[in-house]
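One protein chain omitted, others in place.
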Amino acid sequence: MEQVPLSHVLILSSCLFFLGIYGFFSRRNMITMLMSIELILNSININFIAFNKYLYPHQLEGVFFTLFIITVAAAEVSLAIAIIINLYRKFNTIDVEDTNTMKF
Amino acid sequence: MSTYDIAALLILLLPILSFAGLSFLGKRITPCTAGIVGTTVLFVAAGLALFTAYGYFFQFGEVAGAYAHHTSLEINWLQFNENLSINLSIILDPISVMMLVVITVISAMVHLYSFKYMHGEERFATYYAYLALFTFSMLGLVVSGNLFQMYIFWELVGVSSFLLIGFYFTKPSAIAAAKKAFIVTRFADLGFLLGILMLSYGAETLDFFVLIERLTQPDSVYLASFTATSFMGLSALSWGLLLVFTGGAGKSAMFPLHIWLPDAMEGPTPVSALIHAATMVVAGVYLVARLFPVFAISAPDALAIVGYIGVFTALFAAVIACTQTDIKRVLAYSTISQIAFMMFALGVAGWGEEKAEGFTASMFHLFTHAFFKALLFLGAGAVIHAVHSNEMKDMGGLRKSMPITHITFLIACLAIAGVPLLSGFFSKEAILNAAYHGNPMIFYVALLTSGLTAFYMFRLYFRIFWYKADEHGHHNHEKGMWAMNLPLIILAIGAAFTGYIPFGDFVSADGKPFELPFHLTFSIAPVLAGVIGIGIAWMMYSKQNSNPDKVSASFGRFYNWAYHKFYIDEIYLFVTKKVLFNLVGRPAAWFDKNVVDGMINGYASITSTTSEAIKGMQSGRLQTYTLFFLGGVLVVAILLIVNFI
Partner (left out) sequence: MSASAVMFYILGALVLTFGVLTVFTRKIFRAAVYLLLSLIGIAAIYIIMDMQFIAALQIVIYVGGIVVLIIFSIFLTHQAGERLPSRLPKHLLWSILLSGVGLLLATHILYHFSYKPSIEPAIEHSVKNIGTQLIDFRSYGYVFPFEVVSILLLAAMVGSIIIAMKTKKN
């Protein structure tokens, strides 16, 4: 593992991050947008772990941040899905383009 | 705090508490209760005022042979800098104590009188609340220790008089009168405010006694720098004092700011008695008296102007009073004339024991005038109450049906005419004596005016109580009217005997008691003038005849002018409506409508156009927002990288 340079790991996570970004923009379905957000969060986690592993092996901070991010992600997903289900009940759709009532 | 200080504080607090109580609870309590509460409070205040006066004049007021001012209460209210602050204080000195007595006594009488006079009025409690507010403002005015506190209460007096004059607010003429009184006095108060600013700038204090000290000591630096600059032949100090006097002239209805007072008769008659006899109108005289040392020592030229304006107003108002037919208007002009007497009495006075006689005379006249003029108004109110008209032509021969009113009214008329042994005689004598020594020209005009005073007062008297047989039957109008008759009797006693008070012992310019000079030979001319006036009135009005018409016809155009009050109101209307409205008002309105409003509307329309144009950005599409967000983040990131890495 030591032969893999840090930058490769980081580039992997960047690729995943911008994949997530692209998915977030290109999808119209809210659940798939949520999946893209999960990708983004995971890429961040990889970053934290990689920095912890490569640059600061005497510490555990990266691990803790990952841990908290995972927790917050779980909370976020549960709320998001509750909102999506509520929206679905109201509008009978979960397409972001169709639920644009919050405008001028 | 001594007992007297607490009494002085209570005199002020009781009316305002009565006002608050009656305004908040007025709807919950019966009118009778409201009247009893209001009247009781004022009687208690009057008792306290007499107690305070006793304490001041006989117990603690005299310090080293002179009456010094005594600070009952002083609260630092607004501190501008180390030198200038506004305090709220209660000051007791001879004139303020005298005014406390006059105001509370007259106000108590008016309260009692109104109990019957205003009976059945729907807003009875409100009326009493306003009366209490007015009394409070006036009391606050006289005990003020500094110019600014006086100004505050001065305006309060204006507001409460506005409320009282416009009490019958369903009557258009009452509304117009209230507005007129408010606007005219407010306009004059502008001068007062400017005067306050000038004086406080010059003396660097607002406190009366410090101000007087700084502006009267000959070696004072304040005085030197203040009198150094001059404009149009008068020093800056004189201008400041004249501006202050403008405010006083507005409240005291000096020519040419007198126009509000006759119209203010639209209010209930007891209100007229309160405002015009004892309190509001003498505020101007009181103001000048407060600053009298500065006037007399440092700006005699300003004091002379006060004297000339006073004597002109006295004559002018007396002439108009001779021609009016509305009895309240006759009394109104008589008030203006009598206030002008007080004013020119101050105007002819100088500094020093003998020369300052005018000051004492003026205060003396203020004191006696309060009683007999309140009596006249209340008597007129009783007559109006019985006849239901203000016009002389509806009256006549009332002496049988209203004996008490008749006798008391006669006493008041004799007093104001200066008939010997009644109060008006002594005070008027003192004024004329002071005028004779101060400025002979003013003396002769004043002599003529006092003759006119006797004439118009007895014209009024004969016209109401004699002239013709009573058309209203012989039943007694006064039965069950004790609330109205009692004040008349009390005031008649005051009008008859207050002249015997050795006034010079108590009130003088420098606080030192002195004897008011009284020369028997000197009083011949004024008494003669009064008797001639009464005689002419008797000839013309004691029986119904054609003499008055002949006399008025012989005066021709002059009578007409006087009857129309010398067209002063018309001149005011011409100046305001034709000149000010067209030359100032309309351009200002045009400017306001087009330029000011246009600018504001312009801003509004620019804002609305811009937001209309960019509102599409708020599309409600989540992803568009995030696209913009990410784009922004990237741009910022690129900028940071380019600049810092």
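Descriptive notes on the structure:
All chains are identified by letter, namely A and B, in their written order; residue positions are counted from 1 within each chain.
By definition in this document, a residue touches a chain if its C-beta (ideal position, glycine included) is under 8 Å from a C-beta of that chain, and two chains touch if they have at least 3 such contacts.
As the structure is a computational prediction, the values presented were derived from the model and not from experiment.
The absent chain, not drawn in this view, touches the displayed chains A, B throughout the complex. What chain B contributes to its contact with the hidden chain is residues 623, 627, 630-631, 634, 637-638, 641, 645. Not every partner is drawn; the one left out touches chain A at residues 1-4, 6-12, 14-23, 25-29, 31-32, 34-36, 38-39, 42, 45-46, 49-50, 52-60, 63-64, 66-68, 70-79, 81-86, 88-89, 94-95.
Definition applied: only the chains that are shown with their structure count from here on.
Inter-chain spacing, taken between the CA centroids of chain A and chain B, is 81 Å.
Only residues 21, 24-25, 96-97, 100-104 of chain A touch chain B when the two sit together in their complex.
Chain contact summary for the complex, chain B toward chain A: residues 615-616, 618-623, 626-627, 630.
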